[in-house]
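Accompanying notes for the structure given below.
As you look at this complex, bear in mind that one protein chain is not there, while each of the others sits in place.
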Amino acid sequence: MKLRTLIAAASIAALGAGMAYADGSKVKVGMITTLSGGGAGLGIDVRDGFVLAAKGNDNLELVIEDDQRKPDIAVQLTDKLIQSEKVDVLTGIIWSNLAMAVVPAATAQGKFYLSPNAGPSALAGKGCSPLYFNVAWQNDAFYEAGGMWASDNGIEKVFLMAPNYPAGTDGMNGFKRTFKGEVVGEVYTKLGQTDYAAEIAQIRASDADTVYFFLPGGMGISFMKQFAGSGVEKNVMGPAFSFDQGILGAIGDAALGVKNTSHWSKDIDNAANKKFVADFQAEYGRLPSLYAAQGYDTALLLQSAMGKADVKDAAAFQAALEEADFASVRGDFAFAPNHHPIQDIYMREVIKEGDVVTNKIIGVASSDHQDVYGADCKM
Amino acid sequence: MTDPLLKLSHLNKSFGALKATDDVSLTLVRGEIHALIGPNGAGKSTLIKQIAGGLRSDSGTVEFAGRDVTHLGTVPRARAGLGRTFQISSLAMEYTVLQNTVLGALGHDGGVMRFFRPVMKDRALVDRGMAALERVGLADQAAKRTADLSHGQRRLLEVAVALTLEPKVFLMDEPMAGLGASGSKRLTGFLDALRAQAPILLVEHDMDAVFALADRISVLVYGQVIATGTADEIKRDPTVREAYLGAEDAV
Amino acid sequence: MTRETLLNIVLFAILPTTALVAFALDEPFIITLATKAAILALAGVGLNIALGLGGLVSFGHAAFFGLGGYAMGILASHAQSYTPLMETPFLIEGTKSMLVIWGVAIVASALAALAIGALSLRTTGVYFIMITLAFGQMLYYFAISWPAYGGEDGLSIYVRNDFPGLNTLDPIQFFAIAFGILAIVLFGAGRLAKARFGLALSAARQNAERVETVGLTPFRLRLVAFVISGAVTGLAGALFADLNRFVSPTMFSWHTSGEIMVFVILGGVGRLFGPVAGAALYILLEHTLGGLSEFWHVYLGLLLLLVVLFARGGLIGTIAGREVAHD
Partner (left out) sequence: MSTILLIEQVLNGLQFGVMLFLMAAGLTLIFGVMGLINLAHGSLYMVGAFAAAAVAGWTGSFALALVAALAASATAGALVELLVIRRLYDRDHLDQVLATFALILIFSEGTRWLFGSFPLFLDVPAALAGPIMLPGGILYPLYRLVIIGVGLLVAAGVFWLIAKTRIGIQIRAGEADREMIAALGIDISKLYTMVFALGAALAGLAGALVGAIQSVQVGMGEPVLILAFVVIVIGGIGSIKGALVGSILVGLTDTLGGVLLPPLFATFMPASSATSVGSAVASMAIYILMVGVLLFKPSGLFGGK
């Protein structure tokens, strides 16, 4: 009797998510994400996207924990979820440095980990694991695509800027890997720096035609506002992180015209994305961000695998995940052998729609983009 | 007379325009009590600090036991054998009375970098601390918290801590203050005997005690020593009578 | 037996009892929490030697905690990748042995404490608080921007390091190691407080002039205390890194310094078992309040405020009353 109810519930949920489940294998998911302190907005979006996609699926039990963006807390929560809550799958980490702490801890204890945001190079190369799947991107993807687009669109001289920490230097190296023009200036700023007057003066003094930067969160907001006020007339490019929906509101008109690379945008034309954007706005009353899209896709991927295999059978479940048989809001999505995405990276431009500052796709920067670290990955 | 144990030559110290110590020269020889008197603000405490090492002199020298210690700080002077008591009690208030004298004994012993054996079970140190308390009559208070002592008892404890150091010279800044008549009399008797152990430079307001004890008296007025001599000489000295004692006579 | 002694026995028993009960109930995460409490208590015991005994309000103990952590991270990461740490002038290999790592952590943080202490102890009061904070911040920014060991990403060690005869990945066995060290250090710190050194150090806190007058140098006493304090906190850092199998610059941040200070004050400054009580309470609050609300920091802040304003002397001071003089 009970089993029947479960199956019935599962099929309703399956209808809701637009796909069918072969059986009702239950999965307990532990989500560790940043819900308090600095950067909580990103974690909240991932959580909301995931919850939206998993809504109504009674086979999916979700336990959510807040890592406060502290690596040590994240590792302890990993232990807690695995040892106490006995979860089957972990997900949710936003930051590369936390992922570097959590992912090895999870996979070493035989649990699946689906990354809804971070993709440090070590985990794509030497440190890859059969149990680790990245549903978002390898960290370099947006930068490499940015370099390609810049080379293809007549940009000759760029000025690079990023915070002086691994994600920053890796990003700039990713851009340099594919960019064919000249790098006329390169500055690494203090992490958490809020005043960029000195760097803007250097940019003004350089003969670059384009500024390419990666400054996540508040750093990017500060830079863009100050750059717009400085009167320096140069093109601005960057990865999507500094121009995401949550951040654009705080930058305002200063961001208009900026080009940024992303694997997702709310105007990607496919049925899954239209449904996602509409459902998200209906549910939460705000525009979704790329983090929300990633959380959403992560839940879709997980549910597609749940329909094909039992999570207790790790090999079968891994194979089911590898198929990536779900309708991604990004359109075509597949996994490379190192379990990182093969996907299109778009170039977006910041525009104004009525009163709302938002992004619009202006072209594909790199189609079927794949990371370069897979060669080092031996599973 | 033997060579002086403590010899001040032409010491000076100014605070801005104020000359707190003005060309002071003094000696202290074995076996004597040399009292330093003077009205409030005469510069006695400043001079004591200069001798003990807490205050740098502008010029002049301090010789101690045949050695020039002018440029040494408090700690080396204490280690060389200067035992000081304070005008305002300077004790470890959270400690028991005995712990304070044990601290003195520890300073005398010098081996402070020991981290394991409980110091209050160290017989040698505790015995020395206890002995000093007995000599000043505080043995029955040994277990009391220092903060709970009366002012007079704290003065005695100051003296007891100085005793544990077995100094070559005592520098005592108003040890009688707050003792009351009987306590004062007892301490007078004690200091009288103590001079055989080591000479005492005594700053004191209690004139009865000074005249009873001092072999020599120096009078400090406005930072200057205006007279030095025996009790009788000082009593008779006209300048002293005018500058200092005269005022008291008038009262 | 005084009330404080009784309380200390209870406090001492809390962690192993919790761990054993959790073991019996098969709740390994509770054991992990108890381990974390033991390690943070150890860091607090270290700070308490400087803060409680010596009166040195160090706002930069994260420096030593982080150095201990990185001693573990650097040595173990080299052992993990089979690359030597240094080849010239002589070969130094990485290691997975906890005993060696602890030794390195202790020596490294003691040396750092010697250098930082020698400079900082020239100042007093607020200046001392701020200069120690500045040294902590220096190391924090250095760790973030130095690319060799992961920078802001930190270093992940996939398997916990080895301890002879034990399986360190088993929560209860690792707890035993951490608690064993805490017990040894508590015993040592208790002896130190009552030994010659402790008597003189604590006297220098109460009255530096008195200590000088008996011929002892407060600066030397404080410097030695600072070094011992740093070394113990460094050891705690190495254990903490092993607990998480991960190190990152967060260990150096001023929030970490603040938290270690919170353990000490929550429990009771200068009380031997203060940091144990403080760390255990903190972990308990983090765990229970964190589950109640996303905004649990508000409650934590309110509680801290109440303790500071109304429960002076911390937990132990409130329960056991004024400290009685030793012996």
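Going in written order, the chains are labelled A, B and C, and every chain counts its residues from 1.
The criterion applied here is as follows: a residue touches a chain if its C-beta (ideal position, glycine included) is under 8 Å from a C-beta of that chain, and two chains touch if they have at least 3 such contacts.
Just so it is clear, the structure is predicted and the values come from calculations on it, not from any experiment.
Chemist: May I ask you to name the displayed chains that the omitted chain touches in the full complex?
Modeler: Across all of the complex, the chain we cannot see touches A, C.
Chemist: Considering the entire assembly, which residues of subunit A contact the chain that has been omitted?
Modeler: Counting only subunit A, the missing chain is touched by 36-38, 40-41, 44, 164, 169, 186-192, 194-195, 197-199, 201-202, 204-205, 217-219, 221-222, 225-226, 229-231, 246-247, 249-254.
Chemist: Against the chain that's been left off, what residues of subunit C make contact? List them.
Modeler: Those residues of subunit C that touch the unshown chain are 51, 57, 59, 119, 122-127, 129-131, 133-135, 137-138, 141-142, 144-147, 254, 258, 261-262, 265, 269, 295-298, 300-305, 308-309, 312.
Operating definition for what follows: only the chains that are shown with their structure count from here on.
Chemist: Considering only which chains touch which, how would you classify the arrangement: line, ring, star, complete or other?
Modeler: If you draw each chain as a dot and join those that touch, you get an open line.
Chemist: Quick one: point me to the chain whose Cα centre is farthest from that of subunit B.
Modeler: In terms of C-alpha centroids, the chain at the greatest distance from subunit B is A.
Chemist: Provide the C-alpha centroid distance between subunit A and subunit C, rounded to the nearest whole angstrom.
Modeler: 36
Chemist: Centroid of subunit A to centroid of subunit B, CA atoms only: how many Å?
Modeler: 76
Chemist: CA centre of subunit B versus CA centre of subunit C: separation in Å?
Modeler: Going by mean C-alpha positions, subunit B sits 44 Å from subunit C.
Chemist: Which part of subunit C faces subunit B closely enough to touch in the complex?
Modeler: Subunit C residues touching subunit B: 188, 191-192, 194-200, 202-203, 206-207, 209-217, 221, 224, 323, 325-327.
Chemist: Under the definition above, what is the set of subunit C residues touching subunit A in their complex?
Modeler: Spelled out, the residues of subunit C in touch with subunit A are 27-30, 32-33, 36, 141, 144-145, 147, 150-156, 158-159, 171, 240, 243-246, 248, 250-251, 290, 294-297.
Chemist: Under the definition above, what is the set of subunit A residues touching subunit C in their complex?
Modeler: 35-37, 66, 70-72, 75-76, 79-80, 83-84, 96-97, 100-101, 104-105, 108, 120, 164-167, 169, 188, 190-191
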